[in-house]
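The complex appears here minus one protein chain, its other protein chains still in place.
A, B and C are the chain letters, set down in written order, and residue numbers restart from 1 in every chain.
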Amino acid sequence: MNIQHSVMIGMMGKVADKFHEYHPGKDLLERLRDAKKVKGADGIEVVYPSEFSNLNESVRIIKDSGLPLSALNLNVKSQKHWEKGSFTNPDPAIRAQAVESMHIAMDLAAELGADMVSCCPLIDGHNFNFEVNYLDQWAWLEEGIKKGASYRQDIKVSLEYKLNESRNANILADMGRSLYLCERIGLPNLGVTMDVGHAIMARETPAEVMCIASLSNRLYYVHFNDNDRYWDWDMLPGSVNLWDMLETLYYLEKLNWNGWFSYDIVVRDGDIVDTMASAIANVKIGQKLIKKIGIEKIDDLIENKSSGDTFQTLMEAFL
Amino acid sequence: MNIQHSVMIGMMGKVADKFHEYHPGKDLLERLRDAKKVKGADGIEVVYPSEFSNLNESVRIIKDSGLPLSALNLNVKSQKHWEKGSFTNPDPAIRAQAVESMHIAMDLAAELGADMVSCCPLIDGHNFNFEVNYLDQWAWLEEGIKKGASYRQDIKVSLEYKLNESRNANILADMGRSLYLCERIGLPNLGVTMDVGHAIMARETPAEVMCIASLSNRLYYVHFNDNDRYWDWDMLPGSVNLWDMLETLYYLEKLNWNGWFSYDIVVRDGDIVDTMASAIANVKIGQKLIKKIGIEKIDDLIENKSSGDTFQTLMEAFL
Amino acid sequence: MNIQHSVMIGMMGKVADKFHEYHPGKDLLERLRDAKKVKGADGIEVVYPSEFSNLNESVRIIKDSGLPLSALNLNVKSQKHWEKGSFTNPDPAIRAQAVESMHIAMDLAAELGADMVSCCPLIDGHNFNFEVNYLDQWAWLEEGIKKGASYRQDIKVSLEYKLNESRNANILADMGRSLYLCERIGLPNLGVTMDVGHAIMARETPAEVMCIASLSNRLYYVHFNDNDRYWDWDMLPGSVNLWDMLETLYYLEKLNWNGWFSYDIVVRDGDIVDTMASAIANVKIGQKLIKKIGIEKIDDLIENKSSGDTFQTLMEAFL
Partner (left out) sequence: MNIQHSVMIGMMGKVADKFHEYHPGKDLLERLRDAKKVKGADGIEVVYPSEFSNLNESVRIIKDSGLPLSALNLNVKSQKHWEKGSFTNPDPAIRAQAVESMHIAMDLAAELGADMVSCCPLIDGHNFNFEVNYLDQWAWLEEGIKKGASYRQDIKVSLEYKLNESRNANILADMGRSLYLCERIGLPNLGVTMDVGHAIMARETPAEVMCIASLSNRLYYVHFNDNDRYWDWDMLPGSVNLWDMLETLYYLEKLNWNGWFSYDIVVRDGDIVDTMASAIANVKIGQKLIKKIGIEKIDDLIENKSSGDTFQTLMEAFL
């Protein structure tokens, strides 16, 4: 297993919720400099189009930073024209624009030396019963993602699911639906970005859905964070569901999975650079804890032991 | 749309929870007689093997009842040998037995004049982290269902998903994963039984996932009930989420869906025959309410109106 | 029962979430003018301090509007100094400031002709385990609210609970804890603002906790809205949990409760004035539906009928 750790450039500046601004905004250059200071970081994730208001300038700055790109994140939700949906917008012109955005993002990813565009269609869904036409929405989603991802096969398109956020109910809600969409579309460069927190809030066992996706080679990318199983608080990895974190790391080791973890963490207290370093550190400690317990020992617990034996053994290993 | 209403013969006798037996057990014959008394019922759903300890006798009794079968329900969870799983049991002999059970059930369905076996693999999953091998489990599920359902193509196999029950986390948890499984296996006679309550507790919008399944012709069968979005209480249709019920009926009308509704209702108070009749009555009232509002009016609300207009219009229709 | 309907002035202008601004900001005067256009509105709820940057000017404008105040809403969360908590801030100077704010708000309410300050201590709680001292927090909350509310007895202080929002877990999380706090403090002018959506997301049955609060005369004020039982989406009354809405109205009628409903509704589509009018209209339609079914009929359903009879009767009433 070779896991590389990526810093989301978008999380390194302004952090705000409905009531407070916890950290001030910073320009791209400053945030790239800060990203380099994050202990354990191997690269960055950058959002298109928000970081590319001046495209050439941003490309140059990012290249100059020398930081490799884990993925280009395509945002099709925040701009005004997406307000009623992107890939499932009732207006065919807007849907075409979503497809076009994906093409641009794929080219830009290639230009920046990345092999992947990650995209969370977070404005596609509904708020109320009797608000949208579900038959149209799903058909449009299949059609749009297909048109988008088939543009070039050397760049992977990785879809990130989430139960809800800007819409009370998102159309790409969970791992099952995401894999079904991939299977329906059938492109070899289409897969899934699994945000651990999104899995947890969708009542999935993260390690389980990771395994299911891996079996068809569709686990492309991982966003690591944690929450209380109800809402996507973007908390530190392992800070709530430690066993889920350890189990996830155990299976990725078993699968000999190679890829990037990126950290969707909202830092409301403490320094951002330090906290991002702690997020990465927690995962690395998790990997050490797995080694401390022992992969073969865990194999044995799963295969042969009762839950009582297993958890006493696991907890004793922490002493 | 032509919806037929089926009585679950298994719900017509003993009803008990951890603390109380609310209704006493009754033999098959008595329950079939009671099923005939359920106002609005067009047929029955029968469970194999529990109702077939004496196979020939039970076949005869059911045929004699004159009640058509909506589906044969294959139970691969309650018998002692399923305790550690059926289609995903670590023991290959038990897994083979699950496949064999499906073949028997398919033949029996045909014998009883039904075209469908419905099966909820409710003992396949896990309780704790580090308890099962997820890679094996999913591979076994794909393999077993494929071997089972490919036995004969004139009988549909309809898989019922559920987030949890006997296992804290079931492997066939939600609609997305069910459709993904169907797509992976690729058989033309494989589809989904959607229990409305299971959809609701998996945080799905029932009408939405119904539509997604319908788009690939995989919505085979519907179990209708309701709950509080947290636990599968098997409550009366519409008794909690009335708008979801109405929206579901609206889309089935739009889809001109033909098929059976069966009623997975736990009757803890009142008479069983009367309560099952009320369950069916609620759905029929729902259909009338949709007509009272008007299909075209609803089309217009969805396409053109704001949420404020929509819900005021819908509620005013009840006055 | 005499229910009056109040428009939250704060909801009449800018509406935005993490991704979009759905409606632009408007000054107080404009919003007061709009509030007058809301069909069915009898008064307004105004937030202190946000609407009072120029105190005298705002008081004058509000008085001039001729709109009665249902309550003055004291916000002790949004300003920078509340970032680490208000009544439970580790800094005693900030805690004193929270108490002082309540005194000012009580005087201001009186000045504006209202008899109530409603306050939701939404920044008091915690995000992570091992982040705050729970013993201190609760002691400080009791002490602060007591000091605040005992300032003058002619103005009621009504506490609004919520499971979470700016903090992942709020200290004043549910109705039980709110009533316990009131009982511990023991002031005759201390009670509860029940936001129906907050009750629903705390897994309470709104009508039940309303009744419990009413039995000790502590139900002071109601914010009416709805959601999916998981997150406080501030949806239209009755748009998800219609039966809960009707049951609530039935009990308030039985209790002959007199007071104000205010509407914490986030309008992301459609016109704000129209949507607020629909929110009020929905409640009024609910009251008519209760009358259509009949109070005595409902008494009889509760006392004598099975769930099957009850829901068939209720649904038939909508035909």
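Operating definition for what follows: a residue touches a chain if its C-beta (ideal position, glycine included) is under 8 Å from a C-beta of that chain, and two chains touch if they have at least 3 such contacts.
Given the structure is predicted, the values throughout are model-derived calculations rather than measurements.
Peer 1: Check the options B:Asn54, B:Ser78 or B:Asn258 and report the residue that touches the missing chain.
Peer 2: B:Ser78
Peer 1: Thinking of the whole complex, not just what is shown, which of B:Gln4, B:Ser166 or B:Thr313 touches the missing chain?
Peer 2: B:Ser166
Peer 1: Provide the residue numbers of subunit C that touch the chain removed from this figure.
Peer 2: Touch set of subunit C with respect to the missing chain: 126-135, 137-139, 163, 169, 171, 173-180, 183-184, 202-205, 207-208, 211-212, 214-216, 243-244, 246-247, 250-251, 254-255, 298, 301-303, 307, 310-311, 314.
Peer 1: List every residue of subunit A that touches the chain not included in the displayed model.
Peer 2: 203, 228-230, 235-236, 238-243, 267, 269-271, 274-275, 277-279, 281-282, 285-286, 288-289, 292, 305-309, 311-312, 315-319
Peer 1: In terms of residues, what is the contact footprint of the unshown chain on subunit B?
Peer 2: Output for subunit B: 17-20, 22, 77-78, 80, 83, 122-123, 127-129, 164-166, 168-169, 228, 230-231, 233, 235-236, 239-240, 268-269.
Note that only the chains that are shown with their structure count from here on.
Peer 1: Can you work out the rotation angle that lays subunit A over subunit B using Cα coordinates, in steps of 5 degrees?
Peer 2: 180
Peer 1: With chain centres taken as the means of their Cα atoms, state the distance from subunit A to subunit B in Å.
Peer 2: Whole-Å distance between the two chain centres: 34.
Peer 1: Approximately how many whole Å separate the CA-defined centres of subunit B and subunit C?
Peer 2: Going by mean C-alpha positions, subunit B sits 40 Å from subunit C.
Peer 1: So which stretches of subunit C touch two or more other chains?
Peer 2: Subunit C, residues with two or more chain partners: 228, 230, 235-236, 239-240, 269.
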